[in-house]
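Note that one protein chain is taken out, while the other chains of the complex remain in position.
Take a look at subunit A:
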């Protein structure tokens, strides 16, 4: 099974996977320079689920694009598996905010998931098998022959997640992955991601503006705020493995953490 394969491939829990030091980012130069991120530090250990929460427009997408190697930060370093990166790294896979556009409409869902594997040089039979396994893992068993545009938004997002999983990266970077689906679908997808993290042992770094979502999913919530944005708070959630949309959100610790984050965000 994939589950077993993937779990075996992941490094031992607690190993340091990403290390961000003094990262700054701005758009434009000189007088028109627009500072977005300043002196950001972040550590990601294997098996961790980290949420980065911040208000709309604070620079979350910019941060994720820097972490994924799509943008070069103006200052600071990003280390992945012990080496400083200067571009996309095979240990990192991304699920984009604009997921429906990031799937290719001329490919079936199976081909979409298998495409990055083809890029790695994997043979057709093998990559189609891996694609089907990962589609099954996200609850899309037997849907490989459909095209993305034949699917609902929630299903497309599952395909994007399957593609990132199939790539067999160590860290999954997700940019507001559930921002544009309805509430019920959103809860289903949140629970799917928690399940995948527990069963496959992948490390997830998810960016969101939704405080409840950040808390519900994560082991550690990193709050970014101010302009230029920097880390203003870090909270270890401590809810353990078992999460439930009702019970976890009714936990008094949930309410406390929520109040603390709201307070931090309001003050700035």
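Methods note: a contact is a pair of C-beta atoms (placed from the backbone, for glycine too) under 8 Å apart; a residue touches a chain by one contact, two chains touch by 3 or more; residues count from 1.
Following the convention adopted for this analysis, contacts and distances are computed from a predicted model.
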item: Hidden chain of the complex, named as in its UniProt record, picked from "NAD(P)H-flavin reductase", "Xanthine dehydrogenase family protein molybdopterin-binding subunit", "ABC transporter permease subunit" or "Serine/threonine-protein kinase RsbT"; value: "ABC transporter permease subunit"
item: Selected from A:15, A:102 or A:230 as touching the chain missing from the view; value: A:102
item: Of A:39, A:150, A:182 or A:244, the residue in touch with the unshown chain; value: A:150
item: Candidates A:59, A:73 or A:116 - the one touching the absent chain; value: A:116
item: Full-complex contact with the absent chain, from A:36, A:93, A:193 or A:222; value: A:93
item: Contact residue for the chain not shown (choose from A:68, A:81 or A:134); value: A:68
item: Touching residues on subunit A - with respect to the absent chain; value: 65, 68-70, 87-88, 90, 92-94, 96, 98, 101-102, 104-107, 115-116, 118-119, 147, 149-150, 163, 167
